[in-house]
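As you look at this complex, bear in mind that one protein chain is not there, while each of the others sits in place.
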Amino acid sequence: MAATKLKIGCAGLGRMGKRHALNFLQRTPRAELVAASSPDDAEHEWAKVHLEPYGVKLYKNYDDMLRHEGLEAVVVASATAVHAEQAIKAIDAEKHVLCEKPLSTSVEISQSVLDAAAKKPHLKVMCGFSRRFDASYRDAFNKMSAGSIGAPSVMRSQTCDKLDPSGFFVAYAQFSGGIFVDCSIHDIDLALWFFGQESKVKSVSAVGITAVEPDLRKHNDRDNAVGLVEFHNGKIAYFYASRMMAAGQEDTTEIIGTQGKLAVNTQPALNLVNIYDSTGIRREIPQHYYDRFEYAFVTEANEFTACCLEDTPVPLQLDGAVQAVRIGAALQESLITGEKIFFDEEGNRVDKSRL
Amino acid sequence: MAATKLKIGCAGLGRMGKRHALNFLQRTPRAELVAASSPDDAEHEWAKVHLEPYGVKLYKNYDDMLRHEGLEAVVVASATAVHAEQAIKAIDAEKHVLCEKPLSTSVEISQSVLDAAAKKPHLKVMCGFSRRFDASYRDAFNKMSAGSIGAPSVMRSQTCDKLDPSGFFVAYAQFSGGIFVDCSIHDIDLALWFFGQESKVKSVSAVGITAVEPDLRKHNDRDNAVGLVEFHNGKIAYFYASRMMAAGQEDTTEIIGTQGKLAVNTQPALNLVNIYDSTGIRREIPQHYYDRFEYAFVTEANEFTACCLEDTPVPLQLDGAVQAVRIGAALQESLITGEKIFFDEEGNRVDKSRL
Amino acid sequence: MAATKLKIGCAGLGRMGKRHALNFLQRTPRAELVAASSPDDAEHEWAKVHLEPYGVKLYKNYDDMLRHEGLEAVVVASATAVHAEQAIKAIDAEKHVLCEKPLSTSVEISQSVLDAAAKKPHLKVMCGFSRRFDASYRDAFNKMSAGSIGAPSVMRSQTCDKLDPSGFFVAYAQFSGGIFVDCSIHDIDLALWFFGQESKVKSVSAVGITAVEPDLRKHNDRDNAVGLVEFHNGKIAYFYASRMMAAGQEDTTEIIGTQGKLAVNTQPALNLVNIYDSTGIRREIPQHYYDRFEYAFVTEANEFTACCLEDTPVPLQLDGAVQAVRIGAALQESLITGEKIFFDEEGNRVDKSRL
Partner (left out) sequence: MAATKLKIGCAGLGRMGKRHALNFLQRTPRAELVAASSPDDAEHEWAKVHLEPYGVKLYKNYDDMLRHEGLEAVVVASATAVHAEQAIKAIDAEKHVLCEKPLSTSVEISQSVLDAAAKKPHLKVMCGFSRRFDASYRDAFNKMSAGSIGAPSVMRSQTCDKLDPSGFFVAYAQFSGGIFVDCSIHDIDLALWFFGQESKVKSVSAVGITAVEPDLRKHNDRDNAVGLVEFHNGKIAYFYASRMMAAGQEDTTEIIGTQGKLAVNTQPALNLVNIYDSTGIRREIPQHYYDRFEYAFVTEANEFTACCLEDTPVPLQLDGAVQAVRIGAALQESLITGEKIFFDEEGNRVDKSRL
């Protein structure tokens, strides 16, 4: 083919890495997946079957992949703990970067990615908040932007995972940053998107319980948590995150405005089938996050590719990703301490009495 | 109380009779149930507990009840076979009549009620098509009448009963007139209501099967049937009736107009509860016809009472009840013979070649 | 009629008073509305048309009505400010009492009703939390009680009124006790019902805004508010209340358990009609609280009547009504001060450091 394609490499071939790799290989016509890296043997075995035959060069070492001839961009889909380091290395190596969320569970480390990117304004550096690419959220955002609900004022949003009795969530909690940083980060990003990225957090408070996984307390985490966020511009958002949904993944959002409301996914459904039997009328729902947002990830890959090729701005700004971690980490702290946390308009933590 | 109440008697205390009796006794403030009749001992036992203590005089004989001092009106809720006879006797005795549907399974006998009523225009004689009193159907009718869907052109309507493995429907088929006369009569009445009672049938055709109750064939009946009705005014209606719904009663109607559609009960639900469990999201639905239309029957009792007391026209004309039986009986015939049946604009059956 | 009826009087004939009066007059077969009282001339004019002709004696003065010969029970449906006083007077006069919610906006005054009732255990004294009588909430409660969702752990519940641009809500806020005491009191009562009335509040926190009615701030109120409630038994509830819904009344509740979820009214609908036009598929929803809960109020009247006649326990305990006001008032305080409020297991307010 004559048309130019973006040569991209995928860092990490775990659960999300495999998906990103295949999306860039098969479902992103303007991209060419040329390389992939993973230190893990099992992941290499998978890649030898699914990537190598299609011309993808495999690397054990991320740094080696960065030196792949002609490589223009990297999708960072490795463990959260190395997101920031790999993203910064890629920026330093003059590669465009699509980094899985969160940049880091630490505000400071997240900021370091932002700093690195700021030095290379010609590079596209994007944190992949998948809901920004979901057709339903975009439709809601466009309708809100067109004024259909007046002034957006209150957001309710939840990210609720299906119950996994295997103990996975306990092990995962050790590195996830906690349920607000891992799950609610999406909802926080939505608040920043719909309320405007310039919205400054004023206070956060949270409560939570361990209804099914008491061992989460070892990692300062909970399996159900509710958080309240107040912004200085007079808007409020409240978030629910859970690890114990029985029916499947339930990610629901409402944007309540002065003249209307937009609701996304208040009637979850896997597809268009309804089953009528002696127990009533039933529908199935997506089981996992990726089931719900698969096409959003494909759109993300295609749009990131187009931005790199055409040198257009990426659809979400990197500083929002830092702010989202700041809010998520504060909610997580409030969840554990029970204390409400206040911020001034410059983002400094303050005593209530200072407000 | 000072205000005048309508003194009414209830003929028949079977399944529907009990309901009508209690509705007039307890839920129709302007009516006073003064009498009830049934030849059945078991029904009398029930009435001694539920009616007699509240001042209702019980009769074994319908004719005796008609002579009850001060009786002004009768609700005929006995077996279909005696509907017409009892209605005509009541009319002759100068009583207002609310008669359960159908007037009869025979067009001729139905017509005889119409003839009797025509001689006593000061009496209120109404055939109880309950859906005419249902809030949702009325809302749809009002919206259509206000022009919200342009010209109503096509109706889809179904009356589908829950599967009853007891064999009830086989025994019932002996006297019901068949599935089109028993079930679809409601849908036919809706077509006459929404398309206008002056709509003249042009052709009917029907097919059906016995998927769960082959013994229905003994009574020239089917457990699933679909019928097409064409009207001379260029409108069409199609009906589905079934005795084998797994989830419960499913009575759904769509009125399709040139500029929109009104749909009644395309998402059946018993109440506002949704159950989320490992099988998905589920809701229960009404199990039987009365569960779905209970409040319509209460409204029917109240409105019939008001018409009698205030001498206002009843909300549905009696000739429609005859026309509905005519269409239902023709569909039933087509179901059994397999032949399409044609009518001219005067209602005479004709060969196709005559049209 | 031979069967005994409960002789009841209605105190107050304002918006809710009229409804209660008519419900006891027309839709409660075992009750006889014998009296009604109101100091208001306009309300008397209404009553002369709608009550007096049916044998209801009208009083200007509540105390006079209490002396009505044979009066056995009173429904207190006057202004919230006199609920407690009238309820206590009725108790002292040996009448059963059905009192509209809340008993008072003050915890102490609410408690005084409880104290008065405690001295007369033979009287039925009930605070009318209408949702307890709603068929959907009851179905959900029964399913939960039957174990269908495992252990109930988290409740989300909202009471959201339709936007009323007339300024009504501002005037109303002067006496309502605030949005949490006026609206969320229902949701709080649901939490006490579903989690068990013995649940002891551990902490409350709340945030709110005035998106459409800045004048509410004069009365220390808000038009949108979100509250978090933590219970000592490890359950959490979060509430949203609003005065600016565009489509109508939106009262939604979810009860999330360890093995499932029950959701009430996540798909609000006025009736079973869907309207298909060029803007999509649309349904209308109830406009006001009473539209949604009309039949619950009728059931409440009937069940209260039955309890009085049969000397059976009322379906909800009076102390819950006091506890609901305690939680509502604390949320309202948190909403205004911005501070999180903590309680020990005995219900005493404590500093966080004491927990």
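Just so it is clear, A, B and C label the chains in written order, and each chain counts residues from 1 on its own.
Please note the rule applied: a residue touches a chain if its C-beta (ideal position, glycine included) is under 8 Å from a C-beta of that chain, and two chains touch if they have at least 3 such contacts.
Source: prediction; values computed, not measured.
**Student:** I'd like the shown chains that the missing chain touches, ordered by label.
**Tutor:** The chain that is not shown touches these displayed chains: A, B, C.
**Student:** Going by the contact rule already stated, which one of C:180, C:238 or C:276 would touch the omitted chain in the full complex?
**Tutor:** With C:180, C:238 or C:276 as choices, the missing chain is touched by C:276.
**Student:** Using the document's definition of touch, tell me which of B:58, B:135 or B:228 contacts the absent chain.
**Tutor:** Of all options in B:58, B:135 or B:228, contact with the hidden chain holds for B:228.
**Student:** Touching residues of chain C against the unshown chain: what are they?
**Tutor:** Counting only chain C, the missing chain is touched by 245-248, 250, 268-270, 275-285.
**Student:** Mind pulling the chain A residues that touch the left-out chain?
**Tutor:** The list for chain A reads 1-3, 25-27, 29, 53-55, 135-136, 139-140, 143, 148-149, 259-268, 270-278.
**Student:** In the full complex, which bits of chain B touch the chain not displayed? Write them out.
**Tutor:** For chain B, the residues touching the absent chain are 149, 151, 153-154, 156, 163, 203, 205-209, 211-212, 224, 226, 228, 230, 234-236, 238, 240, 242, 244-247, 256-261, 266-267, 338-340, 342, 352, 355.
By definition in this document, only the chains that are shown with their structure count from here on.
**Student:** Select the chain whose centre, defined as the mean of its C-alpha atoms, is least distant from the mean of all protein C-alpha atoms.
**Tutor:** Chain closest to the assembly's C-alpha mean: C.
**Student:** In whole angstrom, how far does the Cα centroid of chain A sit from the Cα centroid of chain B?
**Tutor:** Averaging C-alpha atoms per chain gives centres 57 Å apart.
**Student:** Quick check: what residues of chain A touch more than one other chain, meaning two or more?
**Tutor:** Only 245-247 qualify.
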